[in-house]
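For reference, the structure I am asking about is given below.
Of the protein chains in this complex, all but one are displayed in their positions.
Then we have chain A:
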Amino acid sequence: MLKYTIRRIIGMIPMLLLISFVVFLLAKAMPGDSLSGEIDPNNTDPEYIEEMRERLGYNDPIIVQYFRWVGGFTQGDFGKSTRYKVPVADLVAERIPNTIFLGVTSLVITYILAFAMGIYAGRKPYTFGDNIIGGLNYLGLAIPSFIAAVFAIYFFSFNLGWIPYSGSVDPTLQPGTFDYWLSRIHHVIMPAIVLGALATASYTQFLRNDIIENSRKDFVRTARAKGTPTSKIYNVHIMRNSIIPLVTFLGFDIATLISGAIITETIFTYPGIGQLFLQSVTNRDYPTLMVITMMLSTLTLVGNLIADILYGVVDPRIRLDS
């Protein structure tokens, strides 16, 4: 297991290099640069723009720019955001707690709902309850998150006044107090539900289908014949087999935790990584863009690795080595 893990981790390095190279080239291939938006005779002049281009090295050959960036990156210098004028590391650190909080909340909601609904629907397939759950799920899959977000704001914020529609916390509260955390949960709950709706729907359906499929298999019949209690069959025999596909998703979920949801964060004005990423693309903020890309790539790769390892934990049949 350890040998396998190490091998996989070493294998990531060329992959990450390749990703960084391609993303860097693509980012640079976008028309314009971070100074394109500053054309404004009242604020500045063409000399300043030319000078900044020179200073930021935009006039150098792209290969030179790439290696300069890689050189800095490997030494832990992530560069300075051209837009916010702060080290990217600070910028990301400022946003990441919000995003993780949103992501974790959303995942918790997703798993609780998906397991509850999926197990119910899987044990009682084709009943009224199953159909209701199925209907809800298809609705969840069908409604894009930005529509769901706008409707959620309209109904729950403006009409019912239950939840706030912007921000991550009530800014007048003292950080660290109980009220502060309560306010954060209050602010995160709606974006988290909206963000998790899609995943909840697909997890539920996967779980339901697997449970139904597994419950028809021979080993279940054997267990029943032996007189094993139904609840034990479901909770142990079937469950363990049915969550294997979900484990695959868990790997991706780890990356999603950080990447958050660009649209959901924007509509709820929830300042997180997704929002920052989108802005860095529109503003041609290359250092920020590259750092976030690299972070997400790494997390996706690590997530996959974790998923592969977890396979072995939940399913002894696919244990990797011994």
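Simple rule for what comes next: contacts are C-beta pairs under 8 Å (C-beta built on N, C-alpha and C of every residue); 3 or more make two chains touch, one makes a residue touch a chain; residues count from 1.
What we mean here is this: contacts and distances are computed from a predicted model.
This figure omits one chain of the complex; the name its UniProt record holds, of "Oligopeptide ABC transporter substrate-binding protein", "SRPBCC family protein", "Cysteine desulfurase" or "LrgB family protein", is "Oligopeptide ABC transporter substrate-binding protein". Here one chain is not drawn; of A:65, A:202, A:248 or A:266, the residue touching it is A:266. Contact with the chain not shown here comes from a single listed residue; of A:117, A:133 or A:153, that residue is A:153. Touching the omitted chain from chain A are residues 30-33, 36-48, 52, 80, 83-87, 90, 94-95, 143-144, 146-147, 150, 153-154, 157-158, 161, 165-169, 171-172, 266-269, 271, 275, 282, 284.
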